[in-house]
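The next block holds one structure in the form of structure tokens; read it before the comments.
With one protein chain held back, the other chains of the complex are shown just where they sit.
To keep things simple, chains are lettered A and B as they appear, and every chain counts its residues starting from 1.
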Amino acid sequence: MEMVNEDVLRKTKQWRGYVQAKLGFRNHWYPIFFSSEVNEGKPVSTKLLGENILINRIDGDVFVIKDRCLHRGVPLSQKLECYTKDTITCWYHAWTYQWKDGLLCDILTDPGSRRVGKLKLKTYTAQEAKGLIFVFMGDIDPPPLSHDVPPNFLDDNMAIHGIKTKVNSNWRMGAENGFDSTHVFIHKDSQMMPENETVVPLGFSPNRGEENKMVTLVKGDEGPTGVFDNLGAHSRPIFEGTIQGEPVVHSVMGGDKRIALQISIWLPGALKVDPFPDPSLIQFEWYVPRDETSHWYFRTLGRRVENPVEEAAYEKEFHEHWKPLSLHGFNDDDIWAREAMQTFYEDDWGWVNEQLFEADRNIIAWRKLASEMNRGIQSPSDL
Amino acid sequence: MEMVNEDVLRKTKQWRGYVQAKLGFRNHWYPIFFSSEVNEGKPVSTKLLGENILINRIDGDVFVIKDRCLHRGVPLSQKLECYTKDTITCWYHAWTYQWKDGLLCDILTDPGSRRVGKLKLKTYTAQEAKGLIFVFMGDIDPPPLSHDVPPNFLDDNMAIHGIKTKVNSNWRMGAENGFDSTHVFIHKDSQMMPENETVVPLGFSPNRGEENKMVTLVKGDEGPTGVFDNLGAHSRPIFEGTIQGEPVVHSVMGGDKRIALQISIWLPGALKVDPFPDPSLIQFEWYVPRDETSHWYFRTLGRRVENPVEEAAYEKEFHEHWKPLSLHGFNDDDIWAREAMQTFYEDDWGWVNEQLFEADRNIIAWRKLASEMNRGIQSPSDL
Partner (left out) sequence: MEMVNEDVLRKTKQWRGYVQAKLGFRNHWYPIFFSSEVNEGKPVSTKLLGENILINRIDGDVFVIKDRCLHRGVPLSQKLECYTKDTITCWYHAWTYQWKDGLLCDILTDPGSRRVGKLKLKTYTAQEAKGLIFVFMGDIDPPPLSHDVPPNFLDDNMAIHGIKTKVNSNWRMGAENGFDSTHVFIHKDSQMMPENETVVPLGFSPNRGEENKMVTLVKGDEGPTGVFDNLGAHSRPIFEGTIQGEPVVHSVMGGDKRIALQISIWLPGALKVDPFPDPSLIQFEWYVPRDETSHWYFRTLGRRVENPVEEAAYEKEFHEHWKPLSLHGFNDDDIWAREAMQTFYEDDWGWVNEQLFEADRNIIAWRKLASEMNRGIQSPSDL
């Protein structure tokens, strides 16, 4: 039942826990649906950290159970049968569970069974915030949601809109692509920059001697745990790419709007880019483990609004402008980039054979922090 | 070459042989084709217990050989070349085998080879009965076919018609779904009951204290080995499903015809439901191992007939009425139910992690009996 190659783990001791976390970190909060996707009395199934789960909304609240009957292991979602508001009945032998606590409250095919009232299906705690449904995938008492999301995401005046995409790479390919400062090179042809009158450099040349200032670690007692990348303040942005001293490629100079001044990544795998893609917006995104080889990519943009009118205006602007221009027009390139990394890391040996460079210092900091501060590692025996 | 997880076998000692039998039991008779599918001089290939086999009819008799040339292991069926009635010639190097005993009787590309007359291709014994071709997949002298089919199947006046379907689950998911008394819950919406004026309950509440009467074992010296499920006689049928005391679902009361009074399962994996789906019919069905993850589902219905006129009438009635109404209209639901179980058992851990209940007592009896009384377990080295 070991999932990660032992030889690899021996050779990656500095971030062993991170390399082990092929299925993600357990005992953390993850977004899994937008609120609008889960409707009253209409259970929907999905996969999270390798587990099949089923989510329902009852009297407005969201409940999450394991999508696997205790009896013979079939997915309840294969044929949904909910005879009462508060229960779900397995289509196979009519074992019936309460949504709120998973209790096997009835077996319709044998009402007198001694199993009734004795067994519980695994349940998970859910919480809605900012139009997203977060699930606590764990076994301990959940800490506040605010400990597992980037700073400011939950701010009262922060309006959030976004999209969700399934990406065919491990979640760590997503996290590292997002936090990676020099991957910006892949975006050099994006239409977002000229249309939005901004500029994105081709890369960054770190100031030598300032290595110890490149990242700031935040180990939150009262909030989230993460890493700030300070490369912007301690490097020279590269607008002209040279080979053997000759310029060969240039950044598109779209305008003078300044964006992406502060980039940070937070456990269990969420990025904050502030501001982005516009001085008026912050991008929050999540790389949510689905299984070993895929993740849910949640891309959201937040804007501070003062009243319902501003909020409505932002919602319209998001859908008409920012979603096509930036989420798709800019970030879609990140999807194929992550998928292109997958093969190299799929058998775990990529973690040994990769050759990092100076600009990856923030990625190393993230790996170490995640190894140290995670609340648990999802294992095949959790599935 | 071990096929089943050793840790799992250690934890399932009560029915170890059954858990090992992922590819089925060796040295048993299995139906593999309907007689009408195998025509004179027209070999057809299939897969049984993981083995590729080739079946031919010669002068009316059926012969079965392994579909793999001894020389370089290619399938003979890749390009059939039969130059004489009694032989098959490999398309590759013209090694030629006798259907009756597998003897390498000639090599056309090198007539003088010392291999000729010395080697034999594996053959299997076949026997036709009731319009089905049975193959004895084994290495010992075959016992009579009657030892491996349910009682009454071979009765002189029993006319049999049926269909064959490939199902994407291990054969044991088929056997257990068929013998499972409370799986009847999945059939509650079948059109068979109202159209056939019968009723099928939602489940059964076993009479407490009558546990030792629930099954009857038959360990046949002069006939088949199997288990009768006596739940019908020792339980209360459930026609109304309740949750927290409130009725939520009811059986469709189609009429008062009584069916499924006696259900039994027989080695190596055949079910008898008597009567079903009508007082005038008996359902005999087989779950024939194809490979680890699929089985052939033979569904047949038998009726006692007194003369050729009755026999012809039954054949017409079967095709026009019972096949669409019951085999498809009722049993097609069993197919997706078995396939829904497959994932949980595919890595063998389902046999450990399942949680059975009182109504599964007959399934447990079947597992133990099959573990004790089988004539062998098909292993990868048999392939």
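Quick note on the criterion: a contact is a pair of C-beta atoms (placed from the backbone, for glycine too) under 8 Å apart; a residue touches a chain by one contact, two chains touch by 3 or more.
None of the values given here were measured: they were computed from a predicted structure.
Student: Touching the hidden chain in the complete assembly: which of A:P31, A:G50 or A:P206 does that?
Tutor: Going through A:P31, A:G50 or A:P206 one by one, A:P206 is the residue touching the chain not shown.
Student: Could you tell which one of A:M137, A:V227, A:A337 or A:I377 touches the chain left off the display?
Tutor: Considering all chains, including the one not shown, the answer is A:A337.
Student: Looking beyond the chains shown, say which of B:N5, B:S45, B:T87 or B:Q191 touches the absent one.
Tutor: Among B:N5, B:S45, B:T87 or B:Q191, only B:T87 touches the chain that is not shown.
Student: Which of these, B:R10, B:K42, B:R115 or B:K213, touches the one chain of the complex that we don't see?
Tutor: Considering the complete complex, B:R115 is the one touching the chain left out.
Student: Out of A:V44, A:A129, A:I186 or A:A313, which is the one that touches the chain we can't see?
Tutor: A:I186
Student: Residues of chain B in contact with the chain that isn't shown?
Tutor: That gives, for chain B, the contact residues 68, 70-75, 78, 83-84, 87, 89, 91-94, 96, 105-115, 119.
Student: Please give every residue of chain A in contact with the chain that is not shown.
Tutor: 180, 182-186, 202-206, 208, 238, 241-244, 246, 248-249, 336-337, 340-341, 343-345, 350, 353-359
Note that only the chains that are shown with their structure count from here on.
Student: Can you give the rotation angle that fits chain A onto its twin chain B by Cα atoms, in degrees and rounded to the nearest 5?
Tutor: About 120 degrees, rounded to the nearest 5.
Student: Can you check how far apart chain A and chain B are, centre to centre, with Cα atoms defining each centre and the answer in Å?
Tutor: Distance between chain centres, rounded to whole Å: 47 Å.
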